[in-house]
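A single protein chain has been omitted; all remaining protein chains appear in their positions.
Residue numbering begins at 1 within each chain, and the chains themselves are lettered A and B in the order written.
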Amino acid sequence: MSAPTLADEAAEALAAGTTVAELRADKRVRRRRATLPYLLLAPGIAWLVVFFIVPMWSIVSTSVETGDMDTGFVLSWRWANFGDVWSQWHQQIIRSLEYSVMCTVFCLILALPLAYFIAFKAGRWKNLLMALVVAPFFTSYLIRTLAWKTILADDGWVVHTMNTLHITPLLSGMGWTYSDNSVLQTPFSVVCGMVYNFLPFTVLPIYTAMEKIDPRLHEAGQDLYASAWATFRKVTFPLALPGIVGGTLLTFIPAVGDYTNAVMLGGPKTKVIGTVIEQQMIGTGGNIPYGAALSVLLMVGTLVITLAYIKRAGTEEIV
Amino acid sequence: MAVVNWFRKHLIAIVAFLIFFFLLVPNFVVVWMSFNKPSGKYNVKWEKFSLDAWKNPLDDGILHDPLMLSLEIALLATLVATILGTMIAFAIVRHSFKGRGFVNSVLFLPMAAPEIVMGTTLLALFLNTFGVDFLGFKSILIAHIMFCVSYVVITVKSRLNGMDPMLEKAAQDLYATPWQTFWRVTFPLVAPGIGAAALLSFALSFDDFIITEMTAGNSVTFPYWIWNAVQKGIPPQVNVIGSLMLIITLAGIAVAEVPKWLKTSKAR
Partner (left out) sequence: MSKNTETSAAGGVAGDLRLVNVTKRFGDFAAVKDLTLTIPQGSFFALLGASGCGKTTTLRMVSGLEEPTNGRVLIGDHDITRLRPYKRPVNTVFQNYALFPHLTIQDNIAFGLKRRGVKDVKKPVQDMLDLIELSHIGARKPNQLSGGQQQRVALGRALINRPQVLLLDEPLGALDLKLRRQMQIELKRIQTEVGLTFVHVTHDQEEAMTMADTIAVMNLGRIEQLGSPTDLYENPKTTFVANFLGQSNLLPGKASGTVGEHLQVTLEDGSRVLIPAARNHASGDEVIVGVRPEKMSIHASVDEVPDGRNVLTGGVVTDTSFVGVSTQYVVKAAVCDELGVFVQNDGAQIFRPGSDVVVSWDPSQGFGLDGKQDIEAGAEADLEAAS
């Protein structure tokens, strides 16, 4: 649309009962108001685009390079990198997926009653209890994870009790531990640490969803012959489902890439893909394009699942 | 029979209590082990009580540099992320604009992504664009700001949503300009949310490890220092720092929640 002529402006001003000057000022203000949101959004979103979205391209291009830090990198479009990493580390990839699934399942089992209790039974202690769920967060998670080494120590009280109750032989029978009287450096201790670290991520979205449920719906359920368990299955669970799905997502995906638990609480037999990526990207003798290729695999998987979720859930409630 | 009934009635509470126990026990272990005097390098087994670590929390200065670096980065990252995130939150809640879906997705993805992917992608970007010498304080700071923004947005957004939009309209009805309305009505009401967001951002940044490891180059933050020390042996001083962090956090919660709790008790 070309700029209006003075004659047009005059006609408009006449019709509106004001002067051309006032009309121009009015339009300036409205334009400023309309651009305000974009001005507010720009810096932050630009930061995210440059330092989160753009790097996705960087890693893809790095994943098809050849070379190393000394000789430099060349973009040789070596798609074989992907084949290489799969054949070399598919066991670790699958292991990471297994651990994440176990972690997510147990996180859900623990998060549901906890969120339920705080949302419906805690009354005015709600906020305080949620703060307590999140508070451990605020102290270094590496130190806290290390505490599990003390808790699950071979000669510690916990493992003693597990031995007495014959739980440890059971676990090793199922392949979760490697001996009948110790649990450290096993899948069991790794998943234990993961559950501990990721539980708040599961609880928060589920709690948010449950908090919105009208407690009178529970009363209606009970009034209509549903026992407490039936009310949960038929009323609470379906209504909290969006939060449960969100919580599952926010637990599973980050867990797939996690390696701190596997290293600190695990051993050589529990190596996960995150550890491999760490070693390849910044370890000595690492192959950066290989590390990048593995990252790309992880990233693509993440994007596919997350974008599917966003499509299904809509974008309004997710942030 | 009465005992069984009591159990049935309070089943959920009992289960919840056990889960809380599960969540909080490691914290107690951290504090407990800070009073330990290990005979070797590893502080995993309780040996004897000692206040040595508390009297020498920086372990003869070894912990000084990593802690300072973590603090500096956390403070700066918090400052920037809080400002950027608050602006975004206001735009989302109070204004209409095109591209909401895009904005929401861009904000959600960093929360759902594995940290290692965020770390390696940034590392790739920095290596390709600037070379390996760029890695250090600057690169860590950039990364931290990036992943904190989303959390700030959520926190401020939720506070803003809880605020009656009619309050701003009422202020304007009473002759307040938009500028005055913002500073005299909106800001005071949103401030606790912004404060909480800043706190969250600080904690996320101070505590971050994986992304930091990827983008740190040769710099060492506090969590990175711990990671490197896992094999060599972690001194109880680390537990002291952890305990201090816990105490500060709990104190913060108490300060925030107790006045509210007292108010509601009196009102009953």
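Heads up, the rule we're going with is that a contact is a pair of C-beta atoms (placed from the backbone, for glycine too) under 8 Å apart; a residue touches a chain by one contact, two chains touch by 3 or more.
These numbers come from a predicted model, not from an experiment.
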Missing chain: touched chains present in the view: A
Sole contact to the chain not displayed, among A:Ala42, A:Val60, A:Ile167 or A:Ala226: A:Ala226
Residue ranges of subunit A at the interface with the undisplayed chain: 214, 216-217, 219-227, 230, 234-235, 238-239
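In this section, only the chains that are shown with their structure count from here on.
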Contacting residues of subunit B [partner subunit A, same complex]: 12-13, 15-16, 19-20, 22-27, 29-30, 33, 44-46, 84-85, 87-88, 90-92, 95-97, 100-101, 103-118, 120-125, 127-129, 132, 142-143, 145-146, 149-150, 153-154, 157, 199, 203, 206-207, 209-210, 213-214, 222-223, 226-227, 230, 234, 238-239, 241-243, 245-246, 249-250, 253, 256-257, 260-261, 264
Contact footprint of subunit B on subunit A as seen in their complex: 36-38, 40-41, 43-45, 47-49, 51-56, 58-59, 61-62, 69, 110, 113-114, 116-118, 121, 124, 127-129, 131-133, 135-151, 153, 155, 196, 199-200, 249-250, 253-260, 263-264, 274, 277-278, 281-282, 288, 291-292, 295, 298-299, 302-303, 306-307, 309-310, 315-316, 318-319
